[in-house]
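Scroll down for the structure; my scribbles are underneath it.
A single protein chain has been omitted from the complex, and every remaining protein chain is retained in its original position.
Up next is chain A:
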Amino acid sequence: MNAFLAQLLNGLDKGGAYALIALGLTLVFGTLGVVNFAHGALFMLGCFMAVTFRYLITIEKVTTDPTQLSPWGQPLEVRAPIVQDWLGDFGLFLVDYSVPFSILLTIPVMLAIGIGMERGLIKHFYKRTHAEQILVTFGLAIVIGEIVKSIYGPNPWPQPIPSDLRSAADIGRWLGMEPNTLTYPWWRMIYLMFSLGVIAAVFAFLRFTTFGMVVRAGMADREAVGLLGINIDKRFTVVFGLAAVVAGVAGAMYTPLLPPNYQIGMDFLVLSFVVVVVGGMGSLPGAVLAGFLLGILQSFASMTEVKSLIPGIDQVIIYLVAVVILLVRPRGLMGRRGVMEG
């Protein structure tokens, strides 16, 4: 039972990441009708926003302290982040909590990148076939990946978890079990909460704001909304930017769990496309549901008991589930008829 719960929890945070990426993919597909293979690259850019933020705030100022001497008899060099100079203790706090604070950098930058991408390239592809959309965004993903590689190099960049959050929460004790029987690292829990919060925010945005209402109307019938005198293209551009932000913050917060390198986007993209298709192309709740479902299934499949029963299952479970669901439920879990079948 405990092992079961532990795997469930482990699957949830991964599922959160899948759900966030799949949500953005579906949002773009539902509004713009574009299959965006560069979405994984946006996730990767988000990861590197966290890396960049930490790099910037840990730039050090070297001062010499004449009152202290190093073992070689020279004045001791004192290295301290510049932010500490400026902000004092808050600066140190900022360095410690660089990953969550990097969201402040991620949101505006990703919004700009998303809008730029849509205006610069994607908008020319609304009328083209899905195959061509896949190909051009695939090419774009290669380009983004290579640019990141040429700046940050091919090696992963580990990001630290804030020091207060490195321990694990003793969930078992909360549920009235023996202490330390069921623990869950704080950061994973935060990631799970964070992803749920972002998902709720996106849904609320689409549900309860006028902007969201117009976007939903545009998803249902773009032409009619346009005839009402609403500039729907402009709103859809913002939606693309929003999807980029969601992917970006998902990536930035994920960095402590998996050190990012330039390939992380592609790895997540393949999985999240499977997630989107399993959920049903164009269905936002489907994407979220399938994201968590596949995350949890993957986590269960990597249990030793399961692996000894069916060797190799942990490697293929996601694809296996995708194949079965697509064959049994042709349009995924919650997809509509006639979407993406041409």
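As a working rule, contacts are C-beta pairs under 8 Å (C-beta built on N, C-alpha and C of every residue); 3 or more make two chains touch, one makes a residue touch a chain; residues count from 1.
Throughout what follows, contacts and distances are computed from a predicted model.
The complex includes a chain that is not drawn, and of the options "Amino acid/amide ABC transporter membrane protein 2, HAAT family", "Cytochrome c oxidase subunit 3", "Peptidase M48 domain-containing protein" or "Iron complex transport system permease protein" the UniProt name matching it is "Amino acid/amide ABC transporter membrane protein 2, HAAT family". From the options A:Ala19, A:Leu182 or A:Met281, the residue with contact to the unseen chain in the full assembly is A:Met281.
Checked against the full complex, the candidates A:Leu104, A:Leu175, A:Ala220 or A:Val270 give a single residue touching the omitted chain, namely A:Val270. Checked against the full complex, the one of A:Leu175, A:Met213, A:Leu228 or A:Val316 touching the unshown chain is A:Val316. Counting the whole complex, the residues of chain A in touch with the unshown chain are 35, 121, 124, 128, 130-132, 134-136, 138-143, 145-147, 149-150, 266, 270, 273-274, 277, 281, 311-312, 315-316, 319-320, 322-323, 326-327, 330-331, 340-342.
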